[in-house]
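Omission of a single protein chain aside, the complex is shown with its protein chains in their original locations.
Note that the chains take the letters A, B and C in the order they are written out, and that residue 1 is the start of every chain.
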Amino acid sequence: MAGNSYGTLYKITTFGESHGEALGGIIDGCPSGIQLDLEAIEFEMSRRKPGQSAIVTQRKEPDAVQFLSGIFEGKTTGTPIGFIIPNTNQKSDDYSHIKDNYRPSHADYVYDQKYGFRDYRGGGRSSARETASRVVAGAIAKQMLPEIKINAYVSSVGPIHLDTPYQELDFSKIESNPVRCPDEKSAAVMEEYIRDIRKQGDTVGGVVSCVIQNVPVGLGEPVFDKLHAELGKAMLSINAVKGFEYGSGFSGSEMKGSQHNDLYNPDGTTKTNLSGGIQGGISNGMDIYFRVAFKPVATIMQTQDSLDNKGNITPMTGKGRHDPCVVPRAVPIVEAMAAIVLADFYLINKTY
Amino acid sequence: MAGNSYGTLYKITTFGESHGEALGGIIDGCPSGIQLDLEAIEFEMSRRKPGQSAIVTQRKEPDAVQFLSGIFEGKTTGTPIGFIIPNTNQKSDDYSHIKDNYRPSHADYVYDQKYGFRDYRGGGRSSARETASRVVAGAIAKQMLPEIKINAYVSSVGPIHLDTPYQELDFSKIESNPVRCPDEKSAAVMEEYIRDIRKQGDTVGGVVSCVIQNVPVGLGEPVFDKLHAELGKAMLSINAVKGFEYGSGFSGSEMKGSQHNDLYNPDGTTKTNLSGGIQGGISNGMDIYFRVAFKPVATIMQTQDSLDNKGNITPMTGKGRHDPCVVPRAVPIVEAMAAIVLADFYLINKTY
Amino acid sequence: MAGNSYGTLYKITTFGESHGEALGGIIDGCPSGIQLDLEAIEFEMSRRKPGQSAIVTQRKEPDAVQFLSGIFEGKTTGTPIGFIIPNTNQKSDDYSHIKDNYRPSHADYVYDQKYGFRDYRGGGRSSARETASRVVAGAIAKQMLPEIKINAYVSSVGPIHLDTPYQELDFSKIESNPVRCPDEKSAAVMEEYIRDIRKQGDTVGGVVSCVIQNVPVGLGEPVFDKLHAELGKAMLSINAVKGFEYGSGFSGSEMKGSQHNDLYNPDGTTKTNLSGGIQGGISNGMDIYFRVAFKPVATIMQTQDSLDNKGNITPMTGKGRHDPCVVPRAVPIVEAMAAIVLADFYLINKTY
Partner (left out) sequence: MAGNSYGTLYKITTFGESHGEALGGIIDGCPSGIQLDLEAIEFEMSRRKPGQSAIVTQRKEPDAVQFLSGIFEGKTTGTPIGFIIPNTNQKSDDYSHIKDNYRPSHADYVYDQKYGFRDYRGGGRSSARETASRVVAGAIAKQMLPEIKINAYVSSVGPIHLDTPYQELDFSKIESNPVRCPDEKSAAVMEEYIRDIRKQGDTVGGVVSCVIQNVPVGLGEPVFDKLHAELGKAMLSINAVKGFEYGSGFSGSEMKGSQHNDLYNPDGTTKTNLSGGIQGGISNGMDIYFRVAFKPVATIMQTQDSLDNKGNITPMTGKGRHDPCVVPRAVPIVEAMAAIVLADFYLINKTY
């Protein structure tokens, strides 16, 4: 398997299966001398972890990070930061029902086809549990770029949309409710909807919006490694993501150039920002904003047909605890990946 | 500048400015022994080139490719394929009006900020002319994977949408009209709309849809380099792209798991394909389909305010010929990038 | 810090300081389905570990590897193999004498200059203790390529040389003595010499020779990534290495073409093998052989002048246990890096 690393200069490599000994990773390229705020890292982990509220999965994963290298006397040394997140409950569940069965819309089938063999426990490497390592790397990237503000929030849950422009939202409200929607009225409706979905043993998708502020002009590389292309890849690499748009996005495809062009102010800022803070793949100093679409989690508590490895269709019911709506816990993952992308381009930009 | 390469094993590196001596690139990693169909490459180039119809830019660029290496007796040798596309008209235009001016929603400003200096002629490196090199690399990638069928087409022009499911379209009609929309009625309406936009001296965006068929199971790498994440990055790296969605896309975020899950047939195919042919980042053998949103081209023939490099706002009118709608010419570029991504994963998958 | 990864498809990334919590690494790209022989891995670790004989450092490092991922039911799954090697004695030594002092011919000074800060305990990241992680990755690479035989041995200790051609040596004798020299008479003289050096509180360099047999034709990539160029880089990346030569090596520079050319047998093998099994950067099926020069370890038990971080020259005496001769323990490291290089090229070669 290739593909377990992200980044050129701020580079994260992760390992770990859902039910192995531990997850973890190596962050290579973090500059030396950064005084790490370990509590801030723990806070990000707590936003991602299961069981944080009544509307997310109730699996128990403490997600405690152990740093093994790269930090001395509280500061980064410039050497690789190795860390692990032990899987404390790896033997508690029974996965015999999926050992020989491919769950619909899971990666079971393609893993068996590609590798001839798989660690079937809890989805193994294909489990979204892997994103815990990304949150660690993102939390450190955030501390590397203290001036840049990254705020993600839930803007849709299933059919319920928050259409308020981000400029009118109070990001300090994001953590005030379990949905992570900064508009409290919408949050309440979304929460109610998720509770209902959960009772049905079903799941629902949603959209995470993200706003990045105080980005210096010049981040991003022209041509293949445009800033928004890397942001898009980073977001699409998160489990369950089906779409990415930035700035005017899909709605921009309906517009005319005379409407879409962002006219300049004398200081180089623009009067409008349909460009989404990026022109020609390079940040222009305006706010970067984008939206990430998540499909519903495939594991439901209803009975559905699955395929076994002998070609038989057999009914299967999800066991254990399920995650009725993925987006509240996806918020810190979106922020983490954004921070990793920015940290990487920040370092690349220092070489000019 | 970094970022001028794409791919790990099938790797394309490009160079060239809009008005320099030549564009070109190097394809590294193409297997040996492929009998190249040079006419097929020329055909792809002709689909991208300016002046191909009345509804695209009338600039004259012959876009003739010269292969310099890596081919012997008509076959690839396994060594890098170097090629150039001479810029025949590089001195014909007058770009003095943008020498010291930043056009709205162009990369002029960010290039000057990032590099302190820029080749201002025709947008220099930020010009979409760079995509000609991608079409060459994509055309060869297509020949490397003859069994895989890649069909892109225009599904929206501004407010005009073709909502017919791709299964009901006849892809052989794509080239039958200058819009590259396989539904002839929609194509006629779109063409009329573009002609009108052109008369206004304005531009309009659109959406390119792409369908990839006969993909073997197993392409794509889990975690960061998921097949759809790379497709997304590849598409977002094309000039003017604002969004990418695959399978159920943004609409999938509104669905429930019980609706969205693709149930299996005994042979491993699925009854529905909301997954878009990819599960866990790996192709599952079903059709891959995705949509790419393009904003309107920024250069319009109307007068708009621009910023000069001394901080003055000055009105500017686009000169020369403009491209009223980018999507007909974007179709071969979308296909080319898809082919490059698939070729790369195809080679990676051979290492298992 | 960049540079903590090696390889393109079989890729090892390592982390860890001499006196941190743990060392470790991630192996990405190991194919699935390999039944791992954990005892063979332990055996390689035991060949590298301190305290294995009277002629190497007597530091106590158990070097027990814990695998955290990528292995299921005893077999590799194709997912990244994460592992750690806990540092059990990280608090036992006193390193206050080097906290503000730069030891001669150590990396202390350059680390402080480059990073502004360093983990001074035991050399931190610059310690050869990092090579333990390489031995793990190499041991798995060996199991991936069971048909290829890699044998390294000590061919020089200081002024004592074993000049016997490798064809006349019995590699099964390498482990029969603590020096790892397959010629028992030379081994005895070398061992005596090292014991004497040790009594003097001094250290001595040496040469490790390596022979790789049963390599298929075709490994290695032309131009920059020639097989011997990667082997050279891999060897030169091992602590204390000062030189690398393969095939005829430096002595080949004194020869004429009429003497140096290896004439063919009808089956494609060659009558002589001054090429060292590699032509044009690609393995030709003949034995690959090379030599690696190690300088003496810098830490000696004699008093030498050091520099403190205020610019004062102060005498310093090495504390604790020292390693009088590095080469016996370097043998498994040379083999490990050779195995990693071969595994990487083996996978790349599968893409043709």
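Going forward, a residue touches a chain if its C-beta (ideal position, glycine included) is under 8 Å from a C-beta of that chain, and two chains touch if they have at least 3 such contacts.
Small disclaimer: the values here were computed from a predicted structure and weren't measured.
Checked against the full complex, the one of C:Asp63, C:Glu191, C:Glu245 or C:Glu335 touching the unshown chain is C:Glu245.
Of the listed positions C:Ile55, C:Leu68, C:Ala229 or C:Ile288, the one in contact with the omitted chain in the full complex is C:Ala229. The residue touching the chain not shown here, chosen from C:Ile197, C:Val211 or C:Ile288, is C:Ile197. Among the residues B:Gly33, B:Pro159, B:Pro266 or B:Gly311, only B:Gly33 touches the chain that is left out of the figure. Residue C:Glu254 is the one among C:Glu147, C:Glu168 or C:Glu254 that touches the chain missing from this view.
Residues of chain A in contact with the chain left out of this view: 8-9, 29, 31-32, 78-79, 222, 347-348, 350-352. In the full complex, chain C makes contact with the omitted chain through residues 1-6, 8, 14, 102, 104-107, 109-111, 113-115, 125-126, 130, 156, 158-159, 197, 200, 202-207, 217-218, 221-226, 228-230, 232-234, 236-237, 239, 242-250, 252-268, 270, 274-276, 279-284, 291, 293-300, 302, 304-307, 311-313, 348-349, 351-352. Summarising the interface, chain B meets the missing chain with residues 1-5, 9, 11, 13-17, 20-26, 28-29, 32-33, 66-70, 72, 75, 77-82, 84, 114-119, 124-125.
Just so we're on the same page, only the chains that are shown with their structure count from here on.
The mean-CA centres of chain B and chain C are about 46 angstrom from one another, to the nearest whole unit. Look at where the CA atoms of chain A average out and do the same for chain B: the two points lie 27 Å apart.
Measuring from the averaged C-alpha position of chain A to that of chain C gives a distance of 39 Å. Looking at chain B, one finds that residues 8, 222, 348, 351-352 touch two or more other chains.
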